[in-house]
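Okay, so here's the structure we're looking at.
Of the protein chains in this complex, all but one are displayed in their positions.
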Amino acid sequence: MIIVLKKGVEEVKIQEITERLSEVGFKVHLSQGVEKTIIGAVGDRSRLKGLDLEALSWVEKVVPILAPYKLVSREFHPTDTIIKVGNLEIGGSQIHIMAGPCSVESRSQILETAHAVREAGATILRGGAFKPRTSPYAFQGLEEEGLKFLAEAREETGLAVTTEVVDVRDVELVAYYTDILQIGARNMQNFNLLKEVAKTNKPILLKRGPSATLEEWMLAAEYILDGGNDQVMFCERGIRTFENYTRNTLDLSMVPALHSLSHLPVIVDPSHGTGRWQLVSPMAKAAIAAGADGLIVEVHPQPEKALSDGKQSLTLPNFQKMMAELDKIAQAVDRPFAEGGDR
Amino acid sequence: MIIVLKKGVEEVKIQEITERLSEVGFKVHLSQGVEKTIIGAVGDRSRLKGLDLEALSWVEKVVPILAPYKLVSREFHPTDTIIKVGNLEIGGSQIHIMAGPCSVESRSQILETAHAVREAGATILRGGAFKPRTSPYAFQGLEEEGLKFLAEAREETGLAVTTEVVDVRDVELVAYYTDILQIGARNMQNFNLLKEVAKTNKPILLKRGPSATLEEWMLAAEYILDGGNDQVMFCERGIRTFENYTRNTLDLSMVPALHSLSHLPVIVDPSHGTGRWQLVSPMAKAAIAAGADGLIVEVHPQPEKALSDGKQSLTLPNFQKMMAELDKIAQAVDRPFAEGGDR
Amino acid sequence: MIIVLKKGVEEVKIQEITERLSEVGFKVHLSQGVEKTIIGAVGDRSRLKGLDLEALSWVEKVVPILAPYKLVSREFHPTDTIIKVGNLEIGGSQIHIMAGPCSVESRSQILETAHAVREAGATILRGGAFKPRTSPYAFQGLEEEGLKFLAEAREETGLAVTTEVVDVRDVELVAYYTDILQIGARNMQNFNLLKEVAKTNKPILLKRGPSATLEEWMLAAEYILDGGNDQVMFCERGIRTFENYTRNTLDLSMVPALHSLSHLPVIVDPSHGTGRWQLVSPMAKAAIAAGADGLIVEVHPQPEKALSDGKQSLTLPNFQKMMAELDKIAQAVDRPFAEGGDR
Partner (left out) sequence: MIIVLKKGVEEVKIQEITERLSEVGFKVHLSQGVEKTIIGAVGDRSRLKGLDLEALSWVEKVVPILAPYKLVSREFHPTDTIIKVGNLEIGGSQIHIMAGPCSVESRSQILETAHAVREAGATILRGGAFKPRTSPYAFQGLEEEGLKFLAEAREETGLAVTTEVVDVRDVELVAYYTDILQIGARNMQNFNLLKEVAKTNKPILLKRGPSATLEEWMLAAEYILDGGNDQVMFCERGIRTFENYTRNTLDLSMVPALHSLSHLPVIVDPSHGTGRWQLVSPMAKAAIAAGADGLIVEVHPQPEKALSDGKQSLTLPNFQKMMAELDKIAQAVDRPFAEGGDR
């Protein structure tokens, strides 16, 4: 940690602080330039509890040197984490496509979609049963009934199933029915929910908050790993910016950035990331080219009748078409699609 | 609602959609310009469930005309809502100052602060017992013990008490000990938490999410009113922007904007809004000048020893000094400070 | 154009405005819903000069229906524009790579780089002679001497040459020495500069402003087309967001968005778009996969000795390696690299 002092700070203050830092175990080095005095302090920052240096009026700024996360970092865990979902492996050499409707709306809708996406090459079925909606007047999901339809689709098709959990009280229920628990973007910093899903033995798909920095996102994952569950995938789904032609701005640079800083797999959601179905296929291809370990894509048999997100959902034929194009990109980066198979 | 069609759409499509809209009760008007065909549809948009017009490939865009919120809007409820907290009235002619530490750290810390802020003119004590922290390794709050200290400070000083609730399972507990429930910025769209606090009969302080638009914020309040609790205050606490000299960008224009669109009171948090204690007093004055109904300010007896947010906390003497300056602004806008008094 | 009126507006106002609109040639339709009165007005909005409807106190909002640009739009010009630079064609079936140092620093630096990038498959050489720098104390470029070095490199290698012009007074000079004029991000809305480059017969590479919306960017291009030069390429180079792990957030969704809205080619700059050389290759691949017509990439023989942007520059071997990987993606999207050749 580097502590930059304000110009003209008294000697006695400097002595006081260096002694204090030494006491709690820091190796301290004082450097007095013509314009600034800076203190370098090497040690474990957690020992500083109860000493907020930035609150001191004669401190200009404190620059941390060590990253605040540990378990999620590649420095701590150099090899890639591979997440097992039944016999699927996410984060290995193969690419996985998760596809399905925004919301589970009916038994027939989810079954029809499941068969079609499996046919086209997806290995995991997505679908929301508990829907966090901006307006209280919007469709809020089928809840447990939706989970049952998902489970039935799994039985019929052999696809693994992923769905979002939004409430600490539902974690057990959702974990019972599904294979991967999604933490939605709005809940990325719902820390109690993170602690709760950490207690399950299910893989977690952790979406990036719409205004979360890379560091905050990694710290959210750190909560889950720290809670005992190291089966976490990051999911980039776009951030909020001034540009509103697209629903969000899909930040694909996070794919190589996360691969360099962390050992955990990275999934991309081009549907929420763009908000327009016409942009989904190009951005899906871009995501694979950038090194994503998988995609999660909204697909609906009749998008114009969808109860949510119709505007960004692919029809079944469009999904099929996209998969054919994606296949070429996957091959160009030497990462074939995973075989759909029985879980 | 205005539906703008793509150039060259077939007549049959137009007929189909106008018929469909008429059937569900819309008054439809077709307008064919040289370049665009647009359909005006007057009616209740909720009848559209199961018809996502924007998912149709020949629709360019859909422009809603009516606001998606109702209960929070001034059109629906023209007179100002005044929120009663004991014998205090928030949203009326007087201004209320909520002050106290970021976290409740000990009995003595909260009692010392409570006496000092009351002395200086605050009417409400703030202090966090459940702390949502970016890092799992940061201080997470004293939990119920903290609530008890707050309640004791209330008994001793007659101040009302506000604290944040972060978990649906704690709502009852927090409501038992405190007078105003805070929904933190990161939970603004934790819809189940909104539904849960709506069931209490306590006033709610609803902080703006760091990347929430005005409309999303009003819709979050709508969840609480729709759930049966109309005692909601908005709290502007800064938004996330590219500027990082400040922790957040305090968006004071929301004060007059909300007063024009809604009947609910507006509180401002200059501590989180700036992240630097040196900026708190100027921005507090600005907030009152802009028409805020109150402030919530972080104050700590020894900010450099604070377990959280020391950098943005005022010392007790600085708080006192700020209150004296604020008093002049309050008088200049004809809104005197509320009397501290027994609740 | 749709004009939404405030609740309770007087009949006489409505009549006044509809008559006024009819007079200047609009086809007007009045629609009175239970909650809102709206006026649809079909016609040429430029006739409204001297009538700012949004300034009327009883108008709630005005929603434009037509796009404010014309010449750049695909509706106006359905087929792709192909830009000729000597015998190169940008925007056609082949992909072009522009590469070179941020700044031209010396004759030997630019010649060495030119040969190396040509060898690796680039067809266009980039290099800055006039450098817009955030600090007045930073290296400001070699100016005309730099242009001469670029021209010499062109003679030696047969590469076309592109460089930025930052001042209306230098347009002629820069046009004399180079093949493509770059408008830098900070000058995207320097309208007089746009008007000046429109007068040359050189192709223009128009970078997106760091906080420019898609619509503003298209309107900046419209200035150039309106000024008589239709040889414009868009260049996405990242936008400013809250995320600062990367220098900018590269918004690849603009590639398919622009291809759908406009007929002009789209180039991507992964160097400024990320600010870290480690991220350049993955994002370059992503850009091609998303459909970009070309890339502009910073390459330097010794990035650690670069006078600007060393952090985001590829070494010559790394550029070569990237080109080999890009080649596979280009083939996967059926768009081979252009042949380097004599201009």
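In order of appearance the chains are A, B and C, and numbering begins at 1 in each one.
Here is the rule we use: contacts are C-beta pairs under 8 Å (C-beta built on N, C-alpha and C of every residue); 3 or more make two chains touch, one makes a residue touch a chain.
Predicted model, so just to flag it, every value in this text is computed and none were measured.
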Problem - Selected from B:A221, B:L250, B:L264 or B:A306 as touching the chain missing from the view - result: B:L250
Problem - Interface with the undisplayed chain - residues on subunit B - result: 211, 213-215, 239, 241-246, 249-253, 255-257, 260, 273-274, 278-279, 282-283, 285-291, 328-329, 331-333
Exercise for the section: Pick out the residues on subunit A that sit against the missing chain. Expected result: 2, 4, 7, 27, 29, 31-33, 35-36, 38, 40, 42-43, 63, 65-66, 75, 240-242, 244
Fill in the blank from the handout: Listed in rising order, the subunit C residues that touch the chain left out are 46, 49-56, 68-69, 132-137, 139, 166-169, 186-187, 189-192, 210-211, 216, 219, 222-223, 226-227, 240, 277, 303-307, 310-311, 313
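Just so we're on the same page, only the chains that are shown with their structure count from here on.
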Exercise for the section: Quick one: compare the interface residues of subunit A with those of subunit C and tell me same or different, with half as the dividing line. Expected result: same
Handout entry: Where subunit A and subunit C are represented by their mean Cα positions, the distance between them in whole Å
Key = 31
Handout entry: Multi-chain contact sites of subunit C, meaning residues that touch two or more partners
Key = 241-242, 244
